[in-house]
Each structure stands twice: as C-alpha cells, then as structure tokens.
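All protein chains but one are shown in place.
Here the chain labels run A and B in written order, and each chain numbers its own residues starting at 1.
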Amino acid sequence: MAYSPHTEADHQRMLGAVGVDSIEDLFDDIPARVRATRFAIPPPLTEQEVRAELSRLADRNRIASVSFLGAGAYRHLVPSVVTEVIGRSEFATSYTPYQPEVSQGTLQSIYEFQSLICELTGMEVASASHYDGATATAEAALMACRLTRRHRIAISTAVNPQVRRVLATYCSGPGIELIEVPADLAEGGSGLTEVPSAEGLLDDSVACLVAQQPNFLGGIEPMRELADAAHAVGAQLVAVVEPTSLAMLEPPGAYGADIVAAEGQPLGIPVEFGGPYVGLMAARMESVRQMPGRLVGATRDAQGRKGYVLTLQAREQHIRRERAASNICTNQALCALAATAYLTAVGPAGLREVAERSMIQARHVASAIEAAGLGERRFETPYFAEVSVHVPDAARRHAALAERGIVAGYPLEGEYPELADTLLLAATELTTDDDVAALVAGLEAQR
Amino acid sequence: MSVAERPPSTDASGRGAAFHSPEAGGEPTVVQPLIFEASVPGRRAVRFPPASEAARAAAAGQPSLPASVLRAQAPHLPEVSELDLLRHFNRLSHLNHAIDLGFYPLGSCTMKYNPKVNEWAASLPGLAGSHPLDPAALSQGSLELEWLLAELLKEISGFAAVSLQPAAGAHGELTGMLMARAYHRSRGEGEQRTKVLVPDSAHGTNPATATMVGYQTVTIRSNERGGIDLEALRAALGPDTAALMITNPSTLGIFEDQIDQVVAAVREAGAISYMDGANLNAILGRFRPGEAGFDVMHFNLHKTFSTPHGGGGPGAGPVGVSERLAPFLPAPLPLLVEGDPDEVRGKAWAGRSTPGARFALEEPDARPTSIGRVRSHTGNFGMFVRAYTYIRSNGDAGLRAVSDDAVLAANYLRVRLAGAYDLPYDRICKHEVVFSGRRQKRQHGVTTLDIAKAILDHGIHPPTIYFPLIVEEALMIEPTETESLETLDRFVEIMLGIAELATSDPEALKRAPETTPVGRLDEAGAARRPDLRHVFPDAATEPD
Partner (left out) sequence: MNPDDLRYSREHEWVRVDGGEAVIGITSFAAGELGDIVFVELPEPGARLRQFASFGVVESVKAVSDLFAPISGEVTHVNTDLRERPELLNSDPFGGGWIAKVKLSDTAELDALLDSGAYAELTAG
C-alpha cells in the first residue's frame, strides 16, 4: 500500500486477465491448516509520522561530545563527496552485476577498489569485499587451511577479541582447531605477540598464524618475525591490518604476509552502530582459486571496447554449490564504493595526513594523562594511533565520564583480565586539542 | 594498457568518449577511463587541518615508530580534484541500469522500489554516529530500534526469537546450519547427523552453506507440480539427517502445498527444518513459517524489506528460530532488561518511548549454548534502520498489500506470456514465474541468454536466467508490487516482440545487446588470463 501504484481499476484489469475473481483466489494453494492466524503489525504511517518515529529513536541515543573510543570502529571524517557518490541511485539501487553490459559502473568501480586494496596492502589480488573485517579474517584463515591442507589455526591473543570469536565460530563447522598464541601482557611487558611462544606452538600441522597490525592494544607487532616463524613450518601468515595505518606502515606484502584481511570501515564509512562495514581480503595470485568472494576482471567486447566482468566465478556458490570455497553471495558493494571514493578523495597525501594526525593526537592524549599524573602507558613499546593506558579505578571513572558525554576509550579488563584498570584510547584526525583537555579534566574531576 | 591519443578538445576528466589507440587492433577503446588515468601528481580533493604546535610538542616525548616498520614508498592512490572525482563516479554510474531507472524483474531478488525516506532515516546523525561499543546508556535508541525490529520480524514470521547479526542471506544460512549442528551436538547426536537435504531447485548457497558447516548435501527431486517430492523426502530422511533446507514458495515461484507434511516429516526424523526466506515477498500476512513448524529461517532485508541492493550489498540476513533453537542464537542479543515488553511495544507502535525502559546487550558468555559470534558487533545496523522504517511505513495493511500485489503482478505476466514461452508449471504462481526458453532454443537456436541480451536493448534488466537448474533454459520473472501496469504491459510487448524475432530474425537476437555501453564481453578470456587490478608503473609487486 505504501509504494504500490495499483488502483482498483488496475486490479480489476489484472484479475480479469488472470481469470480469477479476487486476489484471494491466488492464494488458494495455501492450505487452510497452515495459514497465518495472526499478523499483529502496527498500522501504516505516513512519511511525516515515520520520520517522527525514527527521530524519536535517534534522539534516544546520546552521541558523545568527546570520544576516544576505537577498538575496531573509528570515527574518521566521511567527506561529503563520498556520501554524494554512494547516494547515486544508479549505484545504490542496482543489483549484483550478473549482466555486465548494463553494470559497467559497478564493475569498473570494483576493479578500481581491488586495485587500491592491492596498492595499500602490497598484495597481488584483492576480492570485491566481505561482510566485515572479522568474517574476512575467518575466511582468510579457512583459505589458508585449504591451501596447506592442514586443520589447525594459530591466532595471537592480541588480535581483536571479536575477530577471534568469529573465527572460533567459523572453525566449529568444519572442526578446525584453534590455538592461542599469547601476547606479553605482564607488568612491564611488551603488549605484543611473543615470537618464541609462536615458534613453540607452530608446527607442520598448523595452516596459518593470524596476527594483527597494529594489534588490538595499539602496539606495533614484529610482523616480519612472525611471518618467518610461520613460514619455517610451511604455514601461512594471515595479517589483519588497519587500512589508514598503511599510509605509514610497511604493507603486509612486503613483510611476507600470505593473506591479508582488514576492516575497511575507517575508509569513509560511519560507525553507525556496527554496520554495514566492509571486509577487505587480499592474497597472492597463485592462491586466487581458493579465495572466496567476488572478483572483477578486465576484458573486451567484440567491438574491442574495454569492459569488466565478474570472473573466476567457478569458485563461487552459484556454480560450485556444495564444492564452493565459501557460500558468500552478497558482498558489501556500496561500502566498497565508499572506500574507493574515500581513498580517491583523500589521495596519498590525505591518507598520510589522517595517519599522522591520528598518531600525534594519540601521543598527545597519552602524554597529557601522564603529565597530569592521572595514569601511565601500560606498555613501553611503540604504537600507531591507539594506546593502552593504565588509569586507577578506570571502570568507575569511565562510567561516570560516559554519563557526562565523554567516552574515555574502551575498558580492556573485560576481554583481558590481566589488564585491570586499563583503557584503550584511540585518536583520529577528528580528535582536537579541546577533546584531549576535556578528557584530562574529566579524569581529574573523577580522582 | 595505456590510454593513448586523447582527443585534444577534452581535458583529463573529459567526457568518457572512446579513446582510440593509433595501433589498430592493439589497445581496446575505453568507455570511461580508470580513475588512475585522471591522476595528476599534486592534485587532491580533501585536506585536513594541521596538528597544533602544542599537540606536536606533547607527542614528541612519546615513542615514535621505528624506521624498520615504515613504508618505503607511498601507495599509488589517485591524485584528483574533488570535481574530477565526482565526474568520474557520476559517469560510471551512468553506465549502470538500476531500479530507479527502469524495470528490473530479476527472479528471486525482489527488486522493488527502495524508498528514500529509508535513506533519510539511516543518515540521521543520532543513528549514523552511534558507536557500537559506546556504553549502553548512550545507545538506548540503537538498542531499542534493534529490539523493535526483532519484535516485528517475530510477528511477521511467527518465530519465537530473532537474531539480527548475520550480514546477508547466505550468512543467515550459515548461522542457521551452525545452530542446527549445535542443537544436535547438545543432544549427543552431533556425530551421527551428517547430511543436509535440499531440493533440486535449491539456490547454490544452500549446498555451499552445508559444506561450510561440514555437512554432506543430498539432493531431493521435485515433483511434477513443482514442489518437493514428499515420498522422496521421506525416503531420504533418517537418523543421519541434520536438516532440510527448503525455499517456500519454491524457486519455481510455487507454494509448497504439502509444507506442513514436509515440516512434520523432518521433525519426526529428529532433524531441523530450515526455510530459505528469500521469497517472503509472496506470503506476508498469509503464511508464517514459525507458526507452520519451521525451526529456523533467514530474512533477506534487502529483498522483502526494501533495503537497497547497492550493486551487490550490503544486505542483512537476520534469522528467526523456534523455541528449541533459541538457546543457540548468536551472541550478544539486544535485550530489554528493564520494562514490560508489551508496554514498550505498544508505546513504540504509538510513536512514544517508555519511561524507565532500558535496553542492553547480553553480557558476554551469558548464554553458553550460543554458537557465538558470526560477525563483529550486532549486525548491519544501517539496514535495520531502513527495514524498520519500511515496515512501519507499510504497517499491517501495507505489508499484506505487498504480497497481494506482488503475486497478482506475477500471475498477470504468467498468463500474458504463456502463449509465447513454454511454462513448465502451468498453475497459479506466487510472486515470481519461471518460463523455459526451450522452444526458442530447439526451433530457432535462440537461447535464454540471447533473449536476456535482447531485453537489455530495451532499457530494462532481464529476468534471472538459468536458475533454477531443473528448468531447461530457465527464465525467472519477478515483477514485484511496485511496478505500474504500464510497465508490466510494456514488458509483455517486449517479450512478445522477442519471441517473434526468434522466429523471424534470430540473428538480431544473437547480436544483442547493441545499444548498451559495451556489448557481450569475452568472459572466457577474462577467466583464462585474469586481469584483476591496475598495475602501477613502479609498483612494488610485479604484474603476473
């Protein structure tokens, strides 16, 4: 009723053509015994009424005036031009490009996306995206199992806890064993994955080692050594990376990563309570046939025009069915387009500025907290744009500050019991000096 | 490849005219250059304010990044002005067909109108700016929206509980099968139950999902009426059956009129019944799978509930479950921890908040029977906002009318095209109808692919082709409820015209499409010699 155009006259004409008296007749084949006995949905709303309802819900949220919360989802600038690009209904209201002749817009933009992800990560092939970073990581680890024909996966505890949980769920189906490689969380420790522990736990039954850079606690991992440890036993390194950090940090392709996974949300996608985000995956060309997800390739038509098509589809569910590498069907095309537009809008200089500003403000807030005697960094090791800071009585102060609209990062104790009274503080290019001052003042007031 | 010989009258961001290479037959002509071709060193679109001196000074005392972890060379991101960027993507968008431009009768995809008020809602700063890890006190609106959407989906489907977590339909299927496995394990039958049954008309995601969970797929034939063969199903069911995955209405667009017997047989065998909810658009208000005894179903919010397809996502695939599967739902669930559910719902339906009502996410590990997380955070929240807006806009009468009109439109096309194309199942259909192009193939060598390509020249998108697999030269048409009678009639004229051309001038169809930005593309070449990325001249990785 809200959007159907049919008038009573239209109904009559169609019913007449079909040869039934009423629409009810078209549902005669639903046996009475299985018909719905209730449908207690509220009545229809006009546009102004539904706007009021959604505004009611939006107003029940309190968007923090000052936030140092990251932990896998980051508040970056979403340039207006990015919003404009993904708002074009030719992109938004089109389907998966199974008829390439009328889908070159989507297909070429995905090819550009694949190219940009390869550039950022230093890898040879990138997929057209996955649901999020966590599922991309799980799919990457399972891909390593297929490539090596091994059934155990080693994962550092310094990888995002949500990613680890998703991997555990994905492994439970095919019965793949997960091994945890501990991070050094002791007092005075590094906050990084312990390479000797990794070496000790890796053997030729392990398909891959999954490590994150920067890790969940903000630290810069010894990725090259971890790659060496994996390769020494014929296992793969699955590197989980943060895309804006790749403006500054060595790309995983250069330090020996075999498969790369990432959460692409920082690239032009709002935090919007956790989704839709976009998972990135990249690998070497020799592994491409085991890579799940859509791939777009360049080709030509009979007139010699350049064009793009979904390719290597024989990997996918609609052809392989029970022999497919993954069941993935929908990707996150519009979010991948946002990332493509974002990387184009900021360019190499802009992405570097985002990374630099984020790093400076993370150091600024850590330094300000230390200078005020409110706490100290939990680890001495270098970090990118997120830092673990020990603050006495952190949980109480965090809750009290939240009431006042200040989110003092992410309390780590819930996921890492060894890290009591430790807050994970994230900064981005949107973090201002006033934000730092407000956090310091807020913590001070809560002494 | 390089783009040579730019026409002198255009600048770098010139209208995407064909660029001709001087060496004929060498370089392809380009419809719209890659964004990398418009890149000029030093250009940029977005700038950021510099860090203050005070911030830099404070930062100086902190550890810097060691040189060994730094990138040697900046990534080759495009360097373009904001205007060039916008022109590039606008021109690309012009190369797409979309619902907002024309008819898109893709069977099984439900390409209905995507209401723009949904977009307005999703971009409200209070919703778009809500961080998933904010303390619950700051996210009451987000949590309430998720809770209310779950309540609505429960009511629509008749299921006891709903999780919004899965990111897509296939992801919902994975979730459903993982829950089935957990259920059987909880009853000590995990080892014995190894098989998933699917009809031969099933979507490819169904067997692919079964494999991901470590199950073996067994295919059950369909009967001559287009439903699952009940006897074959009964014969295949046994103590080794984990689940049946079935779509209802089937992928042939036909309601399974023995569905209660199907569900009962599965339950009796101790197995889990899974309904693929892709075709929900046909049965809103008329059939509630949870009420009919199904154990689990996924919803496609990007089909029935109008969230935009986005060129291939994002979607959302929430799952509804029966009581016996509820303990296994993904965690964490959004909960109403303080307040009476009936009161909160009732007030929300009247557009009001309930004072004192409080929502929170389930505590981690509060429900040890859960299969755990299937993704980060609580799901594709942006799509929840859109679906919630859609359901509230339509309301009870609107949702019923959706199915009424979707089914009427599909039957209208069925009778109008039944003379020109073979109709394998000549009976009342639901929201989609499956034809076969076998007459055109056998008599004139014109395949369903040729028919689809010819439709493109009329500015509309073809129906789904070659699915389901059990119909030769399948052509699956789903008009949806949002297309006018004029659009439907024009489609009929086009299809009748193509049927006529198949007899009088089949070569014309084989040349199609001729008016689209590109013609039929060399897919074999694309797969044999994959070119999956633009390689930059001084790239760190060598081209293959």
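Going forward, contacts are C-beta pairs under 8 Å (C-beta built on N, C-alpha and C of every residue); 3 or more make two chains touch, one makes a residue touch a chain.
Just so it is clear, the structure is predicted and the values come from calculations on it, not from any experiment.
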item	value
Residue in contact with the excluded chain [from A:Arg38, A:Arg289 or A:Arg447]	A:Arg289
Absent-chain contact - pick from B:Lys116, B:Arg352 or B:Arg528	B:Arg528
Listed residues A:Ala52, A:Ala232 or A:Ala314, member touching the removed chain	A:Ala314
Touching residues on chain A - with respect to the absent chain	289, 312-314, 319-320, 323
For chain B, residues in touch with the removed chain	466, 523-524, 527-528
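Going forward, only the chains that are shown with their structure count from here on.
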item	value
Chain centre separation in whole Å, for chain B relative to chain A (CA means)	18
